[in-house]
Every structure is written in structure tokens, then in C-alpha cells.
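A selection of the complex's chains, in situ.
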Amino acid sequence: VSLRFDTVSFLSDYGRSDEFVGVVTSVIVDMAPGVRVIDLTHDVAPFDVRAGSLALARAIPYVPRGVVLAVVDPGVGTSRRCIAVEVAGGEGVFVGPDNGLLAAGVALTGGAERAVSLDRVEFHLESPGATFAGRDVFAPVVARLCLGVDLAELGTLIDPAGILPGVVPLPREESGALIVEVTWVDRFGNCQLNVSPEDVASWGRVVRVVLDDPVGGQPLVRAVPVVSTFAEIGTGLGLVVDSCGMLALAADRRSAAAELGLGAGTGVRLEPGGSSDGVDVRLGPPRVRE
Amino acid sequence: VSLRFDTVSFLSDYGRSDEFVGVVTSVIVDMAPGVRVIDLTHDVAPFDVRAGSLALARAIPYVPRGVVLAVVDPGVGTSRRCIAVEVAGGEGVFVGPDNGLLAAGVALTGGAERAVSLDRVEFHLESPGATFAGRDVFAPVVARLCLGVDLAELGTLIDPAGILPGVVPLPREESGALIVEVTWVDRFGNCQLNVSPEDVASWGRVVRVVLDDPVGGQPLVRAVPVVSTFAEIGTGLGLVVDSCGMLALAADRRSAAAELGLGAGTGVRLEPGGSSDGVDVRLGPPRVRE
């Protein structure tokens, strides 16, 4: 079979403990046998559209030409739309729910050029229940896109401007400090912040990290170095320039998230660093777990 | 190489924390290079033949033509047989232990037509130990099936009627109520029951769910709606028609299993619903966690 797309990059909150991912993959390759499915991740926290959106955005610069299937879909079966969005002169198509999940990925590839609401049920699987759109709606549509069916045949064309935007948290200034947020805690406990090295470049190589309300702890202040590798951090904490080019609060071979009780969404205050010796500084109260 | 089957759908309780799945896959594709291996799931609870059997049954309507390899095998290395079972006029072959794991899947594809006991060791890998039949027995047999070796060459033909059946829990009636069971708790905490919407259709749109002995709690009675989507449930609980067409005790964007302390195998009583307003009703004792 000649294919228009031979690669599907697949992200979801399905986990791997059930057969969901295997079934969606089965439907796709059964209809479009030559297609390769790359699993980006399926361990997005259940229902966490924002986390899924951010993981998709981090991966998208590296995924091959083809279809991107993303499913984090707490509104499955309701009136939220299922959509397909064409980008990059037809070199890529995003497929998923219209709930903000796809927005950042679409934007990073140049923005939506055409979009459809996937409302032509003759392209879906007949189903005994409405709770598994990945299997019944998205997978058969993805397969048909790979086989060369044009986007416009799969549903009603919609205004790309009407697609639900994602919510991207922005840092804000407050009397010389930056109020930022943990956007992602990775497997190693590194805490990505929504701030880049450029944003704090004028402060020098040391930044004060303030946690006003750490989980189960006293307010915490640390002066930490801005570094390029985990090893430079030494025994304390550091702000490492991570693989996305953002600052991540990190420790060397230990979990900064576990030590500080941080999770996605936790607020963090950054201030120009007083001391420049890279040594940890703490004000007053006893340190939290370390 | 010309292949008789180019797809292997693979389910097990191997988990992904060890290299078991990767090694089995390596053996298959090393012997039969063009084959695609679809991972259905490998996170069946260790030794849980029934859970594996049910996951296989849920997936099987969607897997492509080819070989189905299923391994949940607490009796590995003992006299329990390793078998291969041909179905659907030769369009599919199930491979795995003869311990009930394959039964439901085989039945859903029309029943066993030919079967062999995989007792021809010349088709197995030589092995330093007898504990990894997936690698040493099943994988090389799967590869040879893909390469076109006939079932009958791989072992001794056995009577398909002698294959160990699966144990499928059936609901039973008791003075107007249905005594059912949780067959599966998925990643999102939805609790599939062994009962379909048709079984309670005469009761109307509200069903009383009775847990006589919830984990760490008082008996619990709830009147819940029968619905098609999670969103219709609202803030309480509901019985949603799930993607298999069964009723699942569920909550909207929360885990019903965690709230009620339910797991696979928990017994549940269903009764015709008294109130029809869809509001939760509770008799007497304080509610369990919510």
C-alpha cells in the first residue's frame, strides 16, 4: 500500500497497565499496515490536559513528518469536538480532542492551516459504548489520513482560529523578583520552571530560590548557581539549563522534587542572588527534608 | 523474506521494569525480521491468569490477523502444556500456556480449530534454565509460525476440546437483585462489572448499587444513573456503558475504585433504583471516603 504518512506519533494519558494503547495501535496498523507508531509517552497524569500539552510541545520539534495523535480527553463522549488540524503545508496533521491539548504543538509547527471537526461517523468504528474515542474515532481517522484520505473528507471544515487555545503559564515580575511555576517534574526529580536563562541573565550566576509555602515545611530560601550540567551543582541545588533551554531546579543524582516537595504547578519565587559563592544559604527556619 | 503472518500481538504479566519483553521481542524479530510486534499490555498483575484472560478478550476484536502471544504463566516449567491454537480458518494462531489464559480470546474468534502441544524441543531455544518459556519456547515458535511453518509441525496435535477453559464470572439473580462482580479496574478507576445495560434495562435509568462489605467501610447504598458518558454522571457515581458494552461503576474525572475501595473481584449488588432523580441516596451509615 502506498502511504501518504508512514509515521504516527502517539501521546496519551492511557497508561500502559490496560490494553488501551495496544488496541489503538492495533486499529491503526490493521487499517494502514505499513504505518509505524512511535509512543511518545502514555503516562501523562489521568485527565491532565495541561501536562499532556506541555509534553507534546517538548517532543514536537523532534517527531517525524506524519500524524500526531494526542489523547487526554476527560470530556470524552460529550459535545467537545474531536478535531484534525493540518500544519506545515500538509506535512503534519494533529488529531485529538479540541480541549487545548493540541494547541502548543500546533503553534510550534507554524500554526493551524486547515482544521476539521471529525463528525463524519462513517469514518468511525461502530462501538458498544462512547467512552473510548481513541479506539473508535481517532484511530480510524489517523489510519485514513495515513492512507491518503484528505482532511476535508473526514469531517466539517472549521475555522482554525476557533480551536481551543492552551493555557501556558507565564512568569510575572514582582518588585524585582520573578514569580514562576514548576511546569514539569521529570523522572529524575528535576523541576522545570517557566523561565529561561535569558530571563535572569542580568542577575549573574547566582539566583535566590524562594519557596513561600513548601509542602509540609517552612518557607525556604536558597542561593543556587545557574549551571549547564548536573555535576556542576555539587551537593546542593542548582538551576540547570535543561534540554528544552529552560531553567530547571535540580540536584545532582538526587531528586530535587522529592527534597523540596515540589510538583507541577507549584509556585516559586526567583530573586537576584545575594551571595555569589554558590553555597546554599538559608534564612531562619529548619530546612525541609534533605 | 516472505511471511505468512507479519503481526504478533503480545500480552503478558512481565511488566516493563525488567528486560523480559524486550528479549522476547528480540528473539522473534531476530528469527523473523519483518514481523511487527504490538504490545497489548504487559502490566497484567503478576500470576493473574484471569485478569490476563479478560484483557486479552477485550483487545482481541481489534488485533490484526496474525499471531497472538499471551504469557501469564505461574506454572512455567511444570507439566502444564505450552500450546498453539489455530482459529478462523488459519487467519490467527494463539500461543501461550494451557492454563485458561487463551480461552476467552479463542472463543471470541470462533473457537479452536486445530491445536498442538508445543513439545518438539528442536523448535525451542537451548536454555540455561527453565523459568523463561516466553523466551525459550513461545518466541521461537511464534517466529516460525510467522515464517510459515505449519502448526502441526511444531508439536503434537491435541484435541481442541481438551484445552483448559477460562473461568468467566457470571452474574446471578437473587430475589430481584443482581449479584455481580468487578471484573476490571482501569487506570482511571472505572470498575467494569460483569453485567450489560440490557440486563438492567427493565429497571429504568436508575440503579441502586449496594456494597455489602466495602474495604474499611460501612455497607453502602447509592442510587446512580445509567449513562453513556462520564460527564453525565455529575458529581456522584454512575453506571456508564463502557467501551466493551458493559456497565462500569464510574465517577467523572475521579477514581470510583479509590473512592469505594473496589478492586477486581469485589462483589456488588444491583437493585432496581427507587428514586429516579439521579441524586445519590445513602442509607444510615456515614459515607466512605469521597
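Letters A and B mark the chains as written, and numbering starts fresh at 1 in each.
Throughout what follows, a contact is a pair of C-beta atoms (placed from the backbone, for glycine too) under 8 Å apart; a residue touches a chain by one contact, two chains touch by 3 or more.
Model, not experiment: these values are computed from the prediction.
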Enter the number of copies in the whole complex; the displayed portion holds 2. 3
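Convention: only the chains that are shown with their structure count from here on.
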To test your reading of the model: what rotation angle superimposes chain A on chain B by C-alpha positions, in degrees to the nearest 5? 120
Chain centre separation (chain A, chain B; CA means) in Å: 31
Sort out for me which residues of chain B touch chain A in the complex. 6-7, 9, 11, 16, 36, 38-43, 55, 58-59, 62-65, 184, 186-188, 228-231, 240-246, 252-253
List the residues on chain A that touch chain B in their complex, please. 14-23, 25-27, 29-30, 33, 46-47, 74-78, 127-132, 135-136
